[in-house]
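A selection of the complex's chains, in situ.
Lettered A, B and C in written order, each chain numbered from 1.
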Amino acid sequence: MAKKRTHLFKKKLGQIPGSVIYTGERAKEKLFIEVFDYNKDQYIEKELQTVEESFDFKLSDSTTWINLNGLNHVSAIETLGENYNLHPLVLEDIVNISQRPKIDEHEDYLFIVVKMLYYDTSEKMVSEQVSFVLGKHYVLTFQEAEGDIFDGVRDRIRQAKGRVRNMQADYLLYILIDAIVDHYFSVIELLGNKIEDLESDIFTGNINDDATKNIQNLKREILRVRRSIFPLREVINRIEKNKNTLIHKKTITYYRDIYDHLIQVSENIDIYREMIWSLMDMYITTISNKMNEVMKVLTIMASIFIPLTFIAGIYGMNFNYIPELQFKYGYFAVWGVMIVIFLAMLYYFKRKKWL
Amino acid sequence: MAKKRTHLFKKKLGQIPGSVIYTGERAKEKLFIEVFDYNKDQYIEKELQTVEESFDFKLSDSTTWINLNGLNHVSAIETLGENYNLHPLVLEDIVNISQRPKIDEHEDYLFIVVKMLYYDTSEKMVSEQVSFVLGKHYVLTFQEAEGDIFDGVRDRIRQAKGRVRNMQADYLLYILIDAIVDHYFSVIELLGNKIEDLESDIFTGNINDDATKNIQNLKREILRVRRSIFPLREVINRIEKNKNTLIHKKTITYYRDIYDHLIQVSENIDIYREMIWSLMDMYITTISNKMNEVMKVLTIMASIFIPLTFIAGIYGMNFNYIPELQFKYGYFAVWGVMIVIFLAMLYYFKRKKWL
Amino acid sequence: MAKKRTHLFKKKLGQIPGSVIYTGERAKEKLFIEVFDYNKDQYIEKELQTVEESFDFKLSDSTTWINLNGLNHVSAIETLGENYNLHPLVLEDIVNISQRPKIDEHEDYLFIVVKMLYYDTSEKMVSEQVSFVLGKHYVLTFQEAEGDIFDGVRDRIRQAKGRVRNMQADYLLYILIDAIVDHYFSVIELLGNKIEDLESDIFTGNINDDATKNIQNLKREILRVRRSIFPLREVINRIEKNKNTLIHKKTITYYRDIYDHLIQVSENIDIYREMIWSLMDMYITTISNKMNEVMKVLTIMASIFIPLTFIAGIYGMNFNYIPELQFKYGYFAVWGVMIVIFLAMLYYFKRKKWL
């Protein structure tokens, strides 16, 4: 069978731990590196051709944001990692896109994995892994492919909007993660709409045979969203509680804000989850109700006409001597009896509220 | 599709954190500000035209309650917030009405978000956000629209009923929150009545096609009530445990009382929840029972008349030689046989308890 | 609609906190106050006419038990409370009968609310609130109405049975609570019997249309029992852990014993709960099985006689030329064919095990 399968393999079996091997499917992405370097007074924005160009920024005291798109360019990532002194397992995790959201606390940097969720043009939910490395003066971000939701952040740096230019790397990390978490709201809002649509389709009986499939798919989707979002709460919580000097006390209030948003998202997800789980019950009820209706039609038709047909059968018998047959108005009398039976049955079904 | 959707967006995507933007739908509410300033011996009640008028009260040692209705008046809120030195994120949360109940402990004030629940005139449950700021000598309250459930509190201040005039801001906060929590009881009582009504409708079979819809809506409603009420327990708990000097030891007993009430409400909600979840099962059972009844009618009618019709059919055949047809009383004999079969069937169904 | 509703209102909306207002329905109960005052060597038992008569006992070093029935007599309770220096919120809780079991630790007394459960004469479960105040030398009990389950305790004091006369107020409290907890066993035993009866009714198919209703009522009843009993575990646990000197180390073993009993009761309740939740499934299965049986009868009758009727119909046609009709033994041949078909069908259904 050549059908598309979900692949979970975190790496090739037997692979040496710490090997930096890209596990995703976008093996042909172009390498894209951009650098923002800013302080209160000025900022530099630059697209780099090679990783090595970024090395200078490491020395400056200003805040540096290096964003790298294209996880398939393993050697570039290794070079960057070496320069910033990252642990081999961190590099392995960056290019292994099946991580769950997590935080690893290293001596002089934090490594954070977050899932960016969005719906693509065909309304399919996409989950893309974004890795963050927060150092004293820098934030590194690693994305699988071009196109992200950080444009608002870029604008703020360029135009010195909000507090970003007055704050340091920990605040930059905050607004980047905040941008991702903000997007969760729109993802679950769309998910909520899907559920409401399906629900109202089931209510109105406007369902086709795919209803079961749609419900099952929604279940799976919400389970995946949960898996992408729920562990992030623990990550943010650990950033807040972090004893490291990388996160300044002043910034912690902001992370707490993200945490609150994540709780809100989580609660909504769990409510949606309960609603979806109810959908199947509702659907079964709808089917049963329909069958009831079908059965009623059958029962009414059969109950009315089977006795009448029996009466007609009686007088279709060929006995030599059937007195009624000779009656002048026998035929009409039978019709009369039949109509009485017919009306009696109607009344009976009416009283039973089947009509 | 132009249908009404639930909006979860906590703010516009890409919005700068700390932006004070109203997210509700009542953009045209009139601004209403009232001040109560009291101590044991006297009280002042005043409706303000501008926020600035409230600034004087900040200086006095008496307890001040400033209540502001109309979250759409963002600049007024910002002015007030500046005067009381509130954090930008606090202001953002005040006007963002999709908060969950929470408490933020700041250095010299507590910020508390509570959901006020009530049924509007069309029996639809409304959840309105009320934000509290508790300082050493003041309580600020922010409501989305006019009309609240604090009239009892106002009367107590005016008429020096109860302890309120002898106590301080922390006690004022208590009676305000207590008024909201008291209202939860009436909300869940109404919810309980709805469930009992639906239940008894299902018992008596007095249901229409909306039953599934009603059950699903009740499920959703109770999930929303849970979400509005449950986090408040943690909020009150943290007020109790609070090491801050804002809450006096003497007042903590009162907060403990609110906590007990919240536990009571929560337990009732969870019991209602289990009852609603059972309703669907009950409904399915009811449908099945009805189908059983329909099937029995069909089976009885068909089982009785199909054999009889067969017998009539036999003697309707046109064979040249069918001896029975010549018998003088053949016709009556057949009737006899038929009646015997009929009675036998009746007896059979009687014994099976289908009749 | 004038139907009886469940009332949850803990108090009138807008009521001032600490107001002592009776919330139950037995507004006309007679006030009954009795005092037991005892030590190792002697005891006094006395029915009091006024609360004031009890004041003398407060001074003595002997153990005093004051039992007050009739929560509607609010002023008497207030007088008593004042004499024993009780907090206003404690008095409010005593007369507010919708409390959940709880313990409030005050400086020189413990306030404990327990639910007394019993089945009344019409097999309806009654939950009556009993409040206890344990001081150094006294126990106060407050009950809604006359008639309780403490007669055993009274006898033990009178006749110096067991350890009670040698022990102090904390032991008296223990045997009072123990009497209530003992009663829980008989309550859940009766509940268990109800479940077993309903279960065996469903097994034997001996069910009427009320089955769903009965199941739902049992669910509700067990949820209420849970709510009355489960919080008591925490109460007893906190008595055990209590650092106060009110509970002597020697008595703690006894409270531990109550705790064990409560765990036993709780486990039984949870088992019953699971059994009840299964009952609905069982009932649905029973209904489905019945429908299956109904369908089989219909199918067998129809499948046998419809083809036979068809054959009879064939030879009831009036074509000029139907050769079989002329055969001398055509009629009997047809009968033969019909009987063969009949037997074949019987065999078929037999093999399918539908007969």
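The rule we apply is simple: a residue touches a chain if its C-beta (ideal position, glycine included) is under 8 Å from a C-beta of that chain, and two chains touch if they have at least 3 such contacts.
As the structure is a computational prediction, the values presented were derived from the model and not from experiment.
In this structure file the full complex is assembled from 5 copies of one chain, 3 of which are shown.
Keep in mind that, in the parts below, only the chains that are shown with their structure count from here on.
Chain A maps onto chain C through a rotation of 145 degrees [Cα fit, steps of 5, range 0 to 180]. Between chain A and chain B, two chains of identical sequence, the interface residue sets overlap only in part, with shared numbers making up under half of the total.
Chain B has its Cα centroid 26 Å from the Cα centroid of chain A.
Distance between chain A and chain C, defined via averaged C-alpha coordinates, is recorded as 43 Å. The residues of chain C that reach two or more other chains are 316, listed in rising order.
Across the complex, chain C is touched by residues 149, 151-152, 156, 161-163, 174-175, 178-179, 182-183, 185-186, 188-189, 192-193, 196, 199, 202-203, 253-254, 256-257, 260-261, 263-264, 267-268, 271, 274-275, 278, 281-282, 284-286, 288-289, 291-292, 295-296, 298-299, 302-303, 306-307, 309-310, 313-314, 316-323, 354 of chain B.
Residue ranges of chain C in contact with chain B, taken from their complex: 5-11, 13-18, 87, 89, 98-100, 102, 104, 209, 212-213, 216, 219-220, 223-224, 227, 280, 283-284, 287-288, 290-291, 294-295, 297-298, 301-302, 305-306, 308-309, 312-313, 315-318, 322, 324-331, 334.
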